[in-house]
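Up next, chain A:
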Amino acid sequence: MSEPLLAVEDLHAYYGPAHVLQGVSFEIGDEPIAIVGRNGMGKTTLCAAIMGIRPPRATGSIRVRGSELLGRASYRIARLGVGYVPQGRRLFPSLSVDEHLRMVEGRRNGARRWTPARVYELFPRLAQRKRNGGAQLSGGEQQMLAIGRALLTNPDLLIMDEPSEGLAPAVIEGLIATFRTLEEEGLRILLIEQNLAVATSLAERQLIMIAGEIAAETTAAELAANPELQRRYLGVEPVEHT
Partner candidate 1 sequence: MLVAVVGLTVTASVSFAGAKAGVVKVAIMTDCKGAFSFGYDYDSGGAQAAFAQYAHGKVKNKNKPSAGMTGITAGGKQIKIVGYGCGNDTVPLAVTETKRLMEKLNADVMVGPLSGDEAVYVANYAKAHPNKTFIIGTAGSQDPTLQIAPKNVFRYHGDGAMWNAGAGEIAYKKLKWRKAAIIMDDYSFGWTSAAGFIADFCAIGGEITKRVFPPLNTTDYAPFVRQLPPPNQVDGYFWVVGGSGTAPSLKAFEQAYGKLDPKKLYGNLFFAFLGADKVVAPKVAGAYVGGFGTAPGLKTKAANAYRAIMKKYYPKLPPDDGFVYNYYNAAWALVQALNKDGGAIGSKLQAAMPRSIKPAFQVSNGGVLHLDSNRQGIQDQYPLQLVKGANGAVAANVVGFVPDVDQSFHGLFKRSSPPPGRTQPKCVKAKLPWQGKIKVVKNGVITKQTIK
Partner candidate 2 sequence: MLPGERRAILGPNGAGKTTLFNVIAGDLAPSAGRVELFGEDVTTLPSRARARLGLARTYQQSRLLLGLTVENSIYLSILGVRKGHLRPVVLPRRDEELRERARAAAGRVAISHKLDEVVGSLSHGEHRQVALAMALASEPKILMLDEPASGLSRGERTLLTDLLLALDREITLILIEHDMDVALRVAERVTMMHEGRVIVEGTPSEIRADKLVHELYLGTAFGDE
């Protein structure tokens, strides 16, 4: 009896008349996955569908360890052990850094791997800005806080939508190292990422999303090494798909 951690099957999603996801299927078992692709291909919609946030109308199936997520409210999805770092951070402007973290702390059952102290250890910059409000942080600091906030829910699965956006190279480096450690601790990551360096160093399995479908699966090594592949799937020329 081993259900995969996350199983997405034939997922279709619509915003109004726009058919954004067209039959997406994949599983996350023991390995992290990165989903790459050009802009406007439906990657963020996929996250929204999984998390049940501002839900597009969706059909198909999304299961976490066998429990169906479609149709569930997002707070219940979060309680199933799914953490989320949304694109654009979505912080609470009136709460300070510390309040953000303490609010989330201990909200969830299960192992308490994460504490605010550990988040501060991961992002020392945040420790310096403990008392500052969400709105007073710089872009990169906001990103750190959004990640820290998601980690504090002690998720088994962490969905991150462009976590490296706006972060300085050195911080990204630290982040990659942290996530590798977390991987070893058992956290599984579904990563949406434009920064190929981040995507390839965090996940070996690379799904390429084009026009609402998983067009191809490849490995980090292959993607990193093959400029033709990059040009075809991530370049700016329109992609012919038949």
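On how the list was made: all candidates are chains of the complex that A comes from, given by their letters.
The rule is short, and it goes like this: a contact is a pair of C-beta atoms (placed from the backbone, for glycine too) under 8 Å apart; a residue touches a chain by one contact, two chains touch by 3 or more; residues count from 1.
In this text the structure is predicted, and so the values were computed from the model without any measurement.
Per the touch definition at the top, the candidate among 1 or 2 touching chain A in this complex is 2. Chain A makes touch with candidate 2 in their complex at residues 15, 18, 36-41, 44, 87-88, 125, 128-129, 137-141, 143-144, 162, 165-174, 194-197, 230-231, 234-237.
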